[in-house]
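Only a single protein chain was left out; the remaining protein chains are all shown in position.
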Amino acid sequence: MSGNTFGTLFTVTTFGESHGPAIGCVIDGCPPGMELSEADIQPELDRRKPGTSRHVTQRQEPDLVEILSGVYQGKTTGTPIALLIRNQDQRSKDYGNITDTFRPGHADFTYWCKYGIRDPRGGGRSSARLTAPVVGAAAIAKKWLKQKFGTEFSGGMTQLGDIQVPFQGWEHTTQNPFFAPTADAALLERMESYMDALRKDGDSIGARIQVLARNVPAGLGQPIYDKLDADIAYAMMGINAVKGVEIGAGFESVSQRGSVHGDEITPHGFVGNNAGGVLGGISTGQDITVSIAIKPTSSIRVPRRSLDIHGNPVVVETFGRHDPCVGIRATPIAEAMLALVLMDHALRHRAQCSDVMPQNLFTGD
Amino acid sequence: MSGNTFGTLFTVTTFGESHGPAIGCVIDGCPPGMELSEADIQPELDRRKPGTSRHVTQRQEPDLVEILSGVYQGKTTGTPIALLIRNQDQRSKDYGNITDTFRPGHADFTYWCKYGIRDPRGGGRSSARLTAPVVGAAAIAKKWLKQKFGTEFSGGMTQLGDIQVPFQGWEHTTQNPFFAPTADAALLERMESYMDALRKDGDSIGARIQVLARNVPAGLGQPIYDKLDADIAYAMMGINAVKGVEIGAGFESVSQRGSVHGDEITPHGFVGNNAGGVLGGISTGQDITVSIAIKPTSSIRVPRRSLDIHGNPVVVETFGRHDPCVGIRATPIAEAMLALVLMDHALRHRAQCSDVMPQNLFTGD
Amino acid sequence: MSGNTFGTLFTVTTFGESHGPAIGCVIDGCPPGMELSEADIQPELDRRKPGTSRHVTQRQEPDLVEILSGVYQGKTTGTPIALLIRNQDQRSKDYGNITDTFRPGHADFTYWCKYGIRDPRGGGRSSARLTAPVVGAAAIAKKWLKQKFGTEFSGGMTQLGDIQVPFQGWEHTTQNPFFAPTADAALLERMESYMDALRKDGDSIGARIQVLARNVPAGLGQPIYDKLDADIAYAMMGINAVKGVEIGAGFESVSQRGSVHGDEITPHGFVGNNAGGVLGGISTGQDITVSIAIKPTSSIRVPRRSLDIHGNPVVVETFGRHDPCVGIRATPIAEAMLALVLMDHALRHRAQCSDVMPQNLFTGD
Partner (left out) sequence: MSGNTFGTLFTVTTFGESHGPAIGCVIDGCPPGMELSEADIQPELDRRKPGTSRHVTQRQEPDLVEILSGVYQGKTTGTPIALLIRNQDQRSKDYGNITDTFRPGHADFTYWCKYGIRDPRGGGRSSARLTAPVVGAAAIAKKWLKQKFGTEFSGGMTQLGDIQVPFQGWEHTTQNPFFAPTADAALLERMESYMDALRKDGDSIGARIQVLARNVPAGLGQPIYDKLDADIAYAMMGINAVKGVEIGAGFESVSQRGSVHGDEITPHGFVGNNAGGVLGGISTGQDITVSIAIKPTSSIRVPRRSLDIHGNPVVVETFGRHDPCVGIRATPIAEAMLALVLMDHALRHRAQCSDVMPQNLFTGD
């Protein structure tokens, strides 16, 4: 209720601050009997960790995960799985100059308004570092969904500032530092140069990320409030710096006619996917497709007008090791949130409807 | 948990189907002692009701609300407030021809997948008619927020298909059938003609709606999962036919630099509102601004390929009284969802932080 | 969250006051496809309704239930089932003399403390009349549990004041006005006389009720907080006037040795049932047995010292149509609460563990 638990039947309760002793989470509701070890989780954490290229924060943090509970003899027991990640790079002196001032566009202003407390240690609780435990938890969800339904996730950057990234294939996202789904060397070179110039300017930039889930069973989603797309929107908008969410055709739907937008159905499946895999808040069996807008980082060197905690006008410049484009590391996080939503709804569906099994209209099963 | 309750501390549990005996809701968590009668609720219901212009469904339904509980001697008692709206226009024969087929882009396919049941009576539970109880509940939230903080809501259509509606003033939204914030007679004429042509074609169209809340106190929102903007996204994406949600600058953030996006702060307040009133998931005290994309209605006369419930290919044409642009009636609904989110977070904030009252940085209070 | 919803996956949200226009509930989470009509619900309501003997309140209220939603063509649809019961006997003038005073032992004192509001109409929201919608909802749960597992419920009065009721058989509970599991005519006569004398005195008395569920599958319950017995205790203590709850051996466990208390297990089943069907918060497959203590009604004619709402000392005598022993009508209510808890946990179990199916140790299945 206080906002640190994600999900309803597969819940992830996170704790920790960017520069405190540790971060982690408690995962409740994982079905028993699934093989699980740190080796299932660590690779996902490695995908989002800092310091992997010159375009992201240079903070060095191995983010080693320890499973504290919920696994016995290599299998989940059905009891809570606690993940612990000790913070190692707690260098908070970089933030010394911002202790009493508010960065324009940053959560430090609103945390002050809400709690009456400043925790300047790297953004404290509002830091994107807190996505690490979630990515860890989602690794468990991904494994279960894969085993149960064959569900798979992909994602990548489709726009960096004004630079569009035409889609060539998800397999390319592992071959460049942007998770860009392209093998276009010239384009990637342009993105690199763009980032270098930006960093030199001490400025930051936004990005657009797309994520996708394949092999999602039809029927997931709880109308009329915990619709699958509503919960996806909640999950995505809750990621640090996200300002917009689209499902399927998204804002293009505004100028589409119904005769164009509605995906026709044939015995071989849907024709098109303007729905993004969700109709009436329930999955259709198509791919779930989601796009998000990520704003530019607020911690920049460019001087900006602001206030201090006493209300006095100040000029703020933020030094330290910040991502100039938080969108670059957002792909594994967005995939993780999508996985958590699907996992939760898979459990919710079988609670309410486990006896219902309409004929698969396409396969006749 | 089964998806028919909205909110956590100020909850709205709805029930009913489009053509069943009645629709309604139970509102739990309304603070005691507020004056309340049907006269506070009916005007909001009238704003969204069908049959108000030739551009919306011609279903005639007075949507008269009855308060069944929770009010004694004209004041709320702190106990649940039940609202009841009897369905009067239950003419379901119009839907006879779609009983066994799925409309492309419609929830009837997914309800079948999930529940194994067809309720063809006007979309059953998935009908936009179910927004009526929510609008009723939100009237209560709006009244409380107005009395407590002076919060006010506005909203209107900013795009109809390809037609942009440049903003001239919210006061104009009551003067035309589209909730368009404009007094431009030529533009309104163009919108009317556009809708007439569309209706003649038996087709439908999407729309973009913007809603806004003024005088929202700073500090609302529960990081890091029940962020205010996350809950707004959840609320908006959960409205029938919504495919995209933006807060503040939304998808424009993608191409903004940090030095442009971050709203500077001066002793007189924020300069700009790219944040849309939310930073780090917590309200800043600025206006909350939200835009949504609404897809075109799936119930159209244009023939489309689909399947029947046995998996056989069919061609579907939908007759009956459908909104050719569900966006037209969406403004009061989107305002309602925003009001419910703010109300819920106002109660949540005082649960956790009622002792916290940092100095207002702008007024010194 | 505001306390008017019971359950987590099978939720019952009630509304209404004793003498308002109507009472009712919304049931969310009922699996789709079960046959259901008012005829399944009304008999349970009739079991608890007032006016059935001279030992209970003479309020005449047919308590006719109407299903407003969630059922189509005679089957549940998986969407919310709303039940409505119009109040017909709204004679509140009987309560006129208690508008400004507090009855010793009655909720009117605490409602005043909490909400700052007096609703003297028959106890308002705190009236035992509000158990009617719950009994209605439980009729649905009972039907589902019966079809799914063969679960059956029994219950009756095992003590009236100082009068012990030795158990002879549950079938006798329908043959006397007390739900007493006895055919002992002399004993029943003694109970009748006792009640007549009490009524003449204008006083009231407590009672002990036992309820039981047979054919409950092993494995229900969510440790370590939503244990099955914890949720049963919550459900039972929440019934009006209940002051104590026992599972299995209950308070007798205090003086039992472990070698006596622990139910031995043989290939033919458990030997004894001190556990009351629950170990470690999870059902064993044995009968679930629960006893509750019900305090005497606080609305009595005997003069008592109290205060008015201004803090002035007064002497209170309560007239009107009150049950001199609320325990008499408590049996169907306690059964209902037990059924709701079991239903909720049945759904929760299959959400988390539907793949788990250990061999039945007794049958080898």
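Each chain gets a letter, A, B and C, in the order it is written, and its residues are counted from 1.
Please note the rule applied: a contact is a pair of C-beta atoms (placed from the backbone, for glycine too) under 8 Å apart; a residue touches a chain by one contact, two chains touch by 3 or more.
Since this is a predicted model, take the numbers as computed values, not measurements.
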{"item": "From C:V71, C:L187, C:I205 or C:I288, residue that would touch the chain that is not displayed", "value": "C:I205"}
{"item": "Chain not shown, touching residues in subunit A", "value": "1-5, 8-9, 11, 13-17, 20-24, 26, 28-29, 32-33, 66, 68-70, 72, 75, 77-82, 84, 114-117, 119, 121, 124-125"}
{"item": "Missing-partner contacts on subunit B, residue numbers", "value": "1, 9, 29, 31-33, 78-79, 223, 347-348, 350-356"}
{"item": "Contact footprint on subunit C, counting only the chain that is left out", "value": "1-6, 8-9, 14, 102-116, 125-126, 130, 159, 161-162, 198, 203-208, 218-227, 229-238, 240, 243-267, 271, 274-276, 278-285, 293-298, 300, 302, 304-307, 309-313, 348-349, 351-353, 356-359, 361-362, 364"}
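Just so it is clear, only the chains that are shown with their structure count from here on.
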{"item": "Label of the chain whose CA centroid is most distant from the centroid of subunit B", "value": "C"}
{"item": "Equivalent interface positions on subunit A and subunit B, same or different at half", "value": "same"}
{"item": "Centroid spacing, where centroids are CA-atom means, of subunit A and subunit C in whole angstrom", "value": "45"}
{"item": "Distance between the centres, which are taken as Cα means, of subunit C and subunit B, whole angstrom", "value": "39"}
{"item": "Geometric centre distance via CA averages, subunit B-subunit A, whole Å", "value": "26"}
{"item": "Per-residue multi-chain contacts in subunit A, two or more chains", "value": "1, 9, 223, 348, 351-353, 356"}
